[in-house]
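Sharing a structure here in structure tokens format.
For this depiction, one protein chain was excluded, whereas all remaining protein chains were kept in their positions.
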Amino acid sequence: MPSRSSALQPLLAFGAHPDDIEFGCGGVVAKETRAGRAAYFVICSRGEASSHGKPMQRVAEAKKSAGLLGATVDFIKLDGDAHLEVRVAHAIKLAIIIRRTRPGIVLAPSVVENQHPDHPRLGQLVRDACRLARYGGVRELRKLPSHAIDQLFYYAVTPEAEPPGVTPVLIDVSPPDVLKAWTIAMQAHASQAAARNYVELQLTRARLRGLCAGCGHAIALFPGDPLVFESLAQAGRSARRF
Amino acid sequence: MPSRSSALQPLLAFGAHPDDIEFGCGGVVAKETRAGRAAYFVICSRGEASSHGKPMQRVAEAKKSAGLLGATVDFIKLDGDAHLEVRVAHAIKLAIIIRRTRPGIVLAPSVVENQHPDHPRLGQLVRDACRLARYGGVRELRKLPSHAIDQLFYYAVTPEAEPPGVTPVLIDVSPPDVLKAWTIAMQAHASQAAARNYVELQLTRARLRGLCAGCGHAIALFPGDPLVFESLAQAGRSARRF
Amino acid sequence: MPSRSSALQPLLAFGAHPDDIEFGCGGVVAKETRAGRAAYFVICSRGEASSHGKPMQRVAEAKKSAGLLGATVDFIKLDGDAHLEVRVAHAIKLAIIIRRTRPGIVLAPSVVENQHPDHPRLGQLVRDACRLARYGGVRELRKLPSHAIDQLFYYAVTPEAEPPGVTPVLIDVSPPDVLKAWTIAMQAHASQAAARNYVELQLTRARLRGLCAGCGHAIALFPGDPLVFESLAQAGRSARRF
Amino acid sequence: MPSRSSALQPLLAFGAHPDDIEFGCGGVVAKETRAGRAAYFVICSRGEASSHGKPMQRVAEAKKSAGLLGATVDFIKLDGDAHLEVRVAHAIKLAIIIRRTRPGIVLAPSVVENQHPDHPRLGQLVRDACRLARYGGVRELRKLPSHAIDQLFYYAVTPEAEPPGVTPVLIDVSPPDVLKAWTIAMQAHASQAAARNYVELQLTRARLRGLCAGCGHAIALFPGDPLVFESLAQAGRSARRF
Amino acid sequence: MPSRSSALQPLLAFGAHPDDIEFGCGGVVAKETRAGRAAYFVICSRGEASSHGKPMQRVAEAKKSAGLLGATVDFIKLDGDAHLEVRVAHAIKLAIIIRRTRPGIVLAPSVVENQHPDHPRLGQLVRDACRLARYGGVRELRKLPSHAIDQLFYYAVTPEAEPPGVTPVLIDVSPPDVLKAWTIAMQAHASQAAARNYVELQLTRARLRGLCAGCGHAIALFPGDPLVFESLAQAGRSARRF
Partner (left out) sequence: MPSRSSALQPLLAFGAHPDDIEFGCGGVVAKETRAGRAAYFVICSRGEASSHGKPMQRVAEAKKSAGLLGATVDFIKLDGDAHLEVRVAHAIKLAIIIRRTRPGIVLAPSVVENQHPDHPRLGQLVRDACRLARYGGVRELRKLPSHAIDQLFYYAVTPEAEPPGVTPVLIDVSPPDVLKAWTIAMQAHASQAAARNYVELQLTRARLRGLCAGCGHAIALFPGDPLVFESLAQAGRSARRF
């Protein structure tokens, strides 16, 4: 009996590289799809500049991983891996996707600068795209009806990317099936998982958040704008264990 | 069919002066009591140092106002109006009240320093009291079973008291009966309402928040700790109108 | 007997869209022109991407509105509405305008990112242009004598655009003729005023600032650099009403 | 022809130790008294815990120094040097002084914590005292009419005490007679000036601010609340030299 | 061949409760004592207000744990567990200890407010005590020669206590003997370790820091003041793995 539209509207997640969404917030996606929400991934490079893994392998890994999380995945070309720039044409391309998929919730990498340069730039582009998708007069977007999303959340691929000065929302990803789906989705990025301790990094982060939140594991999302609540019943409980 | 305990647990609001709760977050209380949640007010002075209104009048106004909001009200004595200091004995007194009322949600004035000095001090005392109420071994508290609240929210009596660096949660107080109950509850503090434009100040603030949130009026609360969500269905929509 | 040059030097305001200056700081302009200061508006698009109003209508509205505020208005073309990018060539174009008009005070939209993407980008371009206008050796600027402005102030088109960590200066716009000129100047943007509650938004903001400042209405400007005072007589009074 | 009351109302400066005002903002006082404003110093200890100088010598130095700046000086006893605590009784004592002297401008040490512990505590006490002086009903204050100051400025005794997140106002203290009066007033605290490079520290700070402000020397003050301006003519020029 | 005095001067760590030092920075202590530095623990309560463990047991656990880390431990009485207030008399008591032990490095709980109320208060007291220990004229301290420490570092007992806006220094605690000593020292607080996942919490935090720092485990300390380096050879490497 969800009274708010976002409960039914799809989730749209953007990643700069084939593994960003999974490493940054894959557990949240697993939880949402298990709750019946549709999830679409849009990946803006094929990881062709990373130290490990060929593009074809990366694409295959991403498809397998998205499947494990219950999401569909599309690849688009902007400037290429490690070459992304902030261009309005890119934001418009992303806004077209938003108008087509009409999501309630959008996930994007955080705009904190001190990380892989593609991440904050994609975060900026998605933020702008969410606005452009709503404006009525943008020439390139006119063929599709405008769309206002409910909420933009930023995810942080690494701890350094967590934005200071934004109070996060912690999503409980403790149910064993959720945690397992997330873990094997990360491991599906075998070329990356083998290179550095990425999977351990994310599980360690989630365990630390979970210990503070009083649950097994949790993932922090950073709201782009204040949340609007009907009442405090929506607030639930908070992370205050220690 | 609320699955989280806070939906049913009472709300406990603390105010330093007889009108602080109403001016700072009365609309939220009106909405919660209309949704069936019990609300208790605890007021820590009788406003004896304010420029207008005698203590007996202030107490009467507060009782009338709480009634209009559907809340009960109690007065306690700490150091007196304009004399509040941060003492552990005060925090323990407040912790005893928390253990007795066992609230899910606690509301307190924000700890931003540049406002009436009693406000941030009471905010600090309530914050500490919420922890003390949970600890098992505090001698003065042992007679009552320990209690862990779900969430502490700060309210801001004036705009200057809104804490920077904390993402607020906006509560929609637009329903006409809610807005009306809040307005007359503020007006019930007749000695204060007559002196400065307090009622207009609060309604103007709430209208500005409402315009940004896409509703009539809204009140910002500032979470003491990150919210923990079961899923993004809880997130609802965000304030992104302009 | 103004001893500082800025008292007589013109004001130059930049807007990304035909209505940004009026909605963001029109009351300040009304007050300055009434005090005898010349005001020039430079608008960097014709609003061709907005949801409401055709470009020709928008231009006509802006001309009418500027006239009501006592300002002249010019339109320049950068990348077009909703397409603005941060390019040095744009900043140089703006620097040429600064060298031509030789303002004491420059007004620009704030550089806070979470608003219409054109706004912070224009803010950045104006900030850079103010510096370029001062440098002696920029090839494209050599035909015009260099010019150092007295002060750059940012205005915020919406509350979200107010920069945290910058202490604002509040300009009292309470005199009835000032408030009226501002209001009808905003209403002159009829295509926009009809669509959302823009006029009410701005008057609500100004009323809230005014209530805090102890006057009728006030508009916050955000200084780009610390103010230099001859003495504390310049400081005037502060907003400390509650 | 000053239109604002603060131009004529006296300045009241508080110091925790006999030399704090001079080292922190003596040049500003010199400039104000030369402009005809009365200045009162209130010093809250006799420096009895400092490494150098006996209390009697410290008091004598402070009297001489205040005279050189054109200010009167009074000593009050709170908890004693290095023993200051934040007590409401102290704030009330300071509020009585504010009601008696009825200043337009109040100067106090900044509330930044990482400095001599007496400094931020006195800053807090003065901040609270300015509010208490305005409230009508504080029992201990009733004999004196309430008073609302125009503006509270914080000064920083050392660079570490400059509050982040507050845009300072820079006061030009370059006129030779002002700079000289300030210098000899600092040197008058002979017991301190001999011990560490305090005088050089302050002149170096002021020279650095002056180089940025485009004048000889300048002192930064940090406003407690936003300034309210009648018009932008009051804004003057800003520090934008490099 | 250490050229700086701190290499040989002892380390002095303060804890509000018997287990705070171990949980907050025990691994750092283990590393320092293994490098030949003396370490003294001063604990300001016997944990008599905690949910688990009797005071005698807590004291015994602390003694055992300190021994495992190679540190001595002393207990002092301030206001008692969960009753600590910020009083100058307490700071003086701590300053006497500093003058007696003459440490190069002092460790204290961070002053972030949203944690156990005793923690930030002890952090403030230690910060003040470090200054008082240096001042020449504090009556209660005169019997002991004044002492200037080299550096004050704050530790965070829980993640919430990590101060925003301070760049941490990460101490590599990866060597197996260090990690093991730290782990068994935490486990020695058996009454606490059994109650909540404290040991796992700290090892998870340290593992996350270690993954970012490119080593096994690391602990973040937060400097009270900027570090002064002889040359960049001192800077070592930084945490930039992802």
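Labels A, B, C, D and E are assigned to the chains in the order they are written; within every chain, residues are numbered from 1.
What we mean here is this: a residue touches a chain if its C-beta (ideal position, glycine included) is under 8 Å from a C-beta of that chain, and two chains touch if they have at least 3 such contacts.
Quick caveat, the model's predicted, so the values are computed rather than measured.
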Partner chains on view for the chain not depicted: A, C, D, E
Listed residues E:71, E:96, E:126 or E:218, member touching the removed chain: E:218
Residue of D:74, D:177 or D:200 in touch with the missing chain, whole complex considered: D:200
Where the unshown chain meets chain A, residue by residue: 47-52, 79, 81-85, 113-114, 116-117, 160, 164
Touching residues (missing chain, whole complex) on chain E: 1-2, 4-7, 11, 28, 31-32, 35, 37, 105, 130, 148-153, 164-172, 213-215, 218, 220, 223-240
Contact footprint on chain D, counting only the chain that is left out: 115-116, 157-160, 164-165, 196-197, 200-201, 204-205, 207-208, 211-212, 241-242
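Everything that follows uses one rule, which is that only the chains that are shown with their structure count from here on.
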Those chains which touch chain B and also touch chain A: C, E
Intersection of contact partners for chain C and chain D: B
Remotest chain, chain E as reference, centres from CA atoms: C
For chain B placed onto chain E, the superposition rotation in degrees, Cα atoms, nearest 5: 120
Same-residue or different-residue interface between chain D and chain E, half as cut-off: different
Whole-Å gap separating chain B and chain C, where each centre is the average of the chain's CA atoms: 38
Of all residues in chain A, the ones touching two or more other chains: 164-165, 224-225
Pairwise chain contacts, counting only pairs that touch as defined: A-B, A-C, A-E, B-C, B-D, B-E, C-D, D-E
